[in-house]
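Right, one structure below, let's go through it.
Of the protein chains in this complex, one is absent; all others appear in place.
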Amino acid sequence: MRISRFNIPGLVTILVLLAGWEILVRSGAAKFDYLPAPSGILLASVSLIVSGELFSQALHTVESILIGWTAAAAIGIGLGLALGLSPLLRRWSLASFEVLRPLPAIAFLPLALLLFNFSLTTELVLMIYASVWPVFINTMGGVMGVTSRLYDVSRTLRLSRMQTLVKVIVPAAAPAIVTGCRLSMGLTLVMAIVAEMIANPHGLGYAVISELQAMQPQRMFAYVIFIGMLSIALNAGLLWVSRHILRSHRWAHADHA
Amino acid sequence: MELSRGFRRILDSVALDVFRGEFLTIVGGSGTGKTSLLRLLGGLTPASAGDIRFRGRPVNGPPEGVVVVFQDYSRALLQWRTVAANVALGLEGRLGTAALKERVARALEMVGLQHCAGDQPWQLSGGMQQRVQIARALALQPDVLMMDEPFGALDAMTKATMQDELLRVHERTGTSFVFITHDIEEAVYLGDRVVVLGGSPGRIHTTVSIGLPRPRDQIATRQSPEFLQHRLDIHAAVRESAGGDAHF
Partner (left out) sequence: MRRGQAINLQLVAALQYARGLLPLLLGLAIWQTFGPEKSPYFPPPSAWFDSVVFLARNGKLWPALAATVATFAAGTALACAIGFPLGLLIGRSRPLRRALGPLLEFCRGLPPPVLVPVAVLLLGYAEGLKLLVVVWVSIWPILLNTSMAIGQLDELLIDVSRTFHFNAVTTLRKIVAPAVVPAFLLGVRIAIPLAIIITLLVEMLTSVPGIGSLIVTSQRQFRPAEVYGLLVLVGILGLAVNAIFTSLERAVLKRWPPTLQ
């Protein structure tokens, strides 16, 4: 989906809004005492970058996200493959998973705090619990959706079970698996921020809360906007990687065009 | 052999021999169990009663030397692999790299796709994709090639081209073919023998030996009086086996 011409109206809208915001705050017309002006936020961002504070907080969050996301992907793919390939396993366990699935991960936060205290473990546990689901469900769906024709093919070509799994099933389910991993990244980020706000005093989430408590609106907004940009960057990055991995699968996208 | 699924009997007392090197075609209306018969012979479905033997040994699962080619080529190919990689699928792990490459090249050359080796299947037309599937089967150098209405999804012109190509492969390799179709003319054009499957549950109604000379020609053969007679006979047989109302 490429925009052949640069989205001028979009850019203009944003600039107009920023200008309006600046004027609103400068003139004192808005009744929010603590609303910072864009110029103030910009200055605060620069100072945070220069002092290295932004980087160190961001590093903590990004590191936890990567660990959590990778772990969730590994667990989710494993579970998804197991339940996708084995009707027996599904029959005797899927309902248990489906009962747990609607439970919002955030409801587990106090429990995790109880068990693991204010630590990285709490953050990781929360992240992994939330992010496993999209990977698991999508992988299972992808594996179960492999057309029976491909099983016929692997049998008539007399492929071994391992060959069938590696050469036929996993590649056929790859688009679904990759999508699941992509979706889980969004959840991982959200849970990381939440955990840092409440349960682990490190990272970007914690920084936002501490700036709030220190009554530093410019710095707080700077962190907020940075988090937004991080989210966009992570998603865009993952989208690019997934397109690259699935470049041979373009036919699958063509079907859904 | 017999085949039952659930409460339905699909095939009943079918006794069939396939001879080495022959081109056997099986015709019948829809619902007569043609695909089931092919799956039985190909070892993809077990028989409910009776037995199936290949070279004297009972068939339990797809036997070595028998490969099935399916009608829905786009679902039967691994769309994410190149043409060459698709053709190589059955050979990987069984042959060394050099031998594998050689076999793949030869199989592609036999179906005329040597220039498409690096393409993805979805970039090719229907007829070409079906040829990739055939090449994939041929690469294994099978004794028997089972084909389930392989040209059913193709247009008439491509069909004719593919039929002749298949006959050429048959002549070059001496592989036996078991070819399912609902197109009576195709069955007569291609086959050494035509088996008429009919009724529900399916039974073998007749077997007709086709005495037409090889190599066959789309125009000359199809207009010869023997061809027309065979066609008539088989039409009648199909209609009879369907109990008066043939729909295919």
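Read from first to last, the chains carry the letters A and B; within each, the first residue is number 1.
One rule holds in what follows: a contact is a pair of C-beta atoms (placed from the backbone, for glycine too) under 8 Å apart; a residue touches a chain by one contact, two chains touch by 3 or more.
Just so we're clear, the structure is a prediction, and the values are computed from it rather than from any experiment.
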| item | value |
| --- | --- |
| Omitted chain - touching chains that are shown | A |
| Of A:L79, A:I193 or A:L238, the residue in touch with the unshown chain | A:I193 |
| Contact residue for the chain not shown (choose from A:R26, A:R91, A:R161 or A:R243) | A:R91 |
| Residue among A:L24, A:L85, A:V224 or A:I245 touching the omitted chain | A:V224 |
| Absent-chain interface as seen on chain A, which is shown | 7, 9-14, 17, 32, 34-35, 90-100, 102-111, 113-115, 186, 189-190, 193-194, 197-198, 205, 208-209, 212, 217, 220-221, 224, 227-228, 231-232, 235 |
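In this section, only the chains that are shown with their structure count from here on.
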| item | value |
| --- | --- |
| Rounded Å distance between chain A and chain B, as computed from the means of their C-alpha atoms | 49 |
| Partner chain B, residues of chain A touching it in the complex | 147, 149-150, 152-153, 155-160, 163, 167-168, 171-172, 174, 248-252, 254 |
| Complex contact set, residues of chain B against chain A | 42-44, 61-62, 64, 66-68, 70, 72, 75-76, 78-81, 89-90, 92-93, 120-122, 136, 140 |
